[in-house]
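Structure, as structure tokens:
For this view, one protein chain was removed and the others were kept in their places.
All chains are identified by letter, namely A and B, in their written order; residue positions are counted from 1 within each chain.
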Amino acid sequence: MHWLVEPGFWSNPVVTTALALGAVVAVVSAAVGVVVVVRGQSFAGHALTDVAMAGGAGASLVGAAPLVGFLLAGVLGGGSMEVVGAERVRDRDVATGVVLGAAAGLTALLLYFVSSASSATGSTQSVLFGSVFTVSPSVVPLGVAVAAATLATLFVVRRPLLLSSLSPELAAARGVRPRAIGLVFVVVLAASVALSALVIGAILSTALLVGPASAALRVARGLAGATLGAIVAGVAAVELGILASYDSFYWSGAHRSVPVSACVVGVVLVEVAASALWSRLRRARG
Amino acid sequence: MFAPFMVNAWLAGTFVAIVSGAVGLFVVLRQRAFAAHAIPNGAFAGAAGATLVGASPLLGLVVFAVASALGVAALGRRRDDVVTALALVTMLALGAALLAASGAYEPAIDALLFGQLLGVSRAEVVALALLVVAAGVVLALVYRPLLYSSLSEEVAAARGVAVRVLDLTFLVLLAVSAALAVPVVGALLTFALTVGPPAAARMLARGPARALALAAALSLVCVWAGIASAYVSGWPIGFFVGAYAAIEYVAARVASSWRDAGARP
Partner (left out) sequence: MGCEPLPEDRREVVHVHRVSVSLGGRTVLRDVDFRVGEGEFVGLIGTNGSGKTTLLRAILGLQAIAAGEVLVAGRARRRGGPVGYVPQRVAFDHDVPVRVADFVALGVDGTRLGLARRGRGVRARVDEVLASLELSALAGRRIGALSGGEQQRVLMAHALASRPRLLLLDEPLANLDLPRVHETIAVLDRVRRAEGVAVVLSAHEIGPLVPVMDRVIYVAQGAVACGTTEEVVRPEVLSALYGHHVDVLHVHGRVVVVEGEAGDPGAHPEVVVR
């Protein structure tokens, strides 16, 4: 096993923290991601990650934990998108693109302030591409708490959420308030994005959100099975990604490691491709 | 602001703005915002790859941009949000991996993502100029059939317009435009520059020729103001381009809804 797991992997406390936090984040992302894909809100999820990016940069600037910044920006951005009815706005793609551009520009500005304020480099790297290896241990309890609250909320609202996702009119007729549920879900989504931004960075969070979920939905039959499958796939992606990133430090002679986020995305892509192949084979077999 | 060392920035910015504005109008008319989002991300990966192998970044930009354009063409018109999101993110992840492998410093990464005021050399400006002229000639040639097929592909096809060839030509034009824009305004801002000012122009102008001219003009305003603001404040140019593009779009939105409200009896 030595060639697969480079020396010091299991004994390194940084790695252990990363594995644990990564697993927690993957579970949340997968569970929320299944709902996102079913609701057809992948685009909103993607938009949220870019908005969260600016929040993380802002938090870095004021010296707060990036998680807090991701969370605040995500909730504010997501909330206003939901209130404005962003999914149904005319020219949704153009309007979102303009907003994302402004958010990216704001991120650029904030990161510029951060790098001129302190001599510490790497803030771009951590905000955009994640910092699971450099996350300060004090953030872990907060992260776990947010994760637990998010999962609990999702569990509590799962039935009205599912109903209003499949048919808002039907849900309203049964006494559910689709708009209220939608707002609750957006907050859940923002929390999930914030958590995964911590591990693999804002920009690439979308992959962990919708990738494992869409792979599982193609393979599994029911929603419960899909959720379980997504969790398995998501956790596998993160853990394997952490492993690959750690190993890559040793592989190349130049001792440069591939970022965790890129490795995780790579595994996610393999999972999605495999599920697409599987479903095509299954359809061919009739 | 107009010192010799700034000339490249002004020239590059002007070229980028004109091409982005003109091509961007067709992006908006043809509802190809996804392509305009995906191609700059692909170009980013290309620049990262070029850095890794020591090739010219501009070459990497153009090659990967065109490859992304062909990929978008192959994906077809089916709107699958999940595939869209994953495709966008994959390009960025690839770029990040390549940059990490090449040991690029953070300022280089920042420049590729958010743009750089002085990111273009004199040699590159010449290459830019040639590409812009070529793109301009192609656009002038296919302007009418392209407009026709953008309004109704079915009717245009019935009239004998080669709609598929035109679509491919358009996507390649978009790729060239994106490749030009990424060094100046960054991969994350190119989308906003490509669609923001043209979308504003579309709401304000009546006829197609005027819309095209206005799209280029608004793009120029956005980029010129961005360059000037970045020079004066020392802040990143990407911030200003993103902000001005958003302002133009919102202002046009507001103005056109006033006009619509006033037109109602």
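Heads up, the rule we're going with is that a residue touches a chain if its C-beta (ideal position, glycine included) is under 8 Å from a C-beta of that chain, and two chains touch if they have at least 3 such contacts.
Computed from a predicted model, the values in this text were never measured in an experiment.
Which of B:126, B:140, B:232 or B:254 touches the hidden chain is settled by the complete complex: it is B:140.
When the missing chain is restored to the complex, the residue among B:53, B:74, B:158 or B:261 that touches it is B:158. Which of B:15, B:64, B:148 or B:170 touches the hidden chain is settled by the complete complex: it is B:148.
Across the interface with the omitted chain, chain B contributes residues 29, 140-145, 147-148, 151-152, 154-161, 201-203, 205-208, 210-211, 256.
In this text, only the chains that are shown with their structure count from here on.
Here the CA centre of chain A is 27 Å from the CA centre of chain B.
Against chain A, the residues of chain B that register as touching in their complex are 28, 31, 33-34, 36-37, 81-82, 84-86, 88-90, 92-94, 96-97, 100-101, 103, 106, 109-110, 113-115, 186, 188-189, 191-193, 195-196, 199, 235-236, 238-243, 245-246, 249-250. Contacts from chain A toward chain B in the complex involve residues 37, 40-43, 45-46, 50, 91, 93-95, 97-109, 111-112, 115, 121-122, 124-125, 128-129, 203-204, 206-207, 210-211, 214, 252, 254, 256-259, 261-263, 265-266, 268-269, 272.
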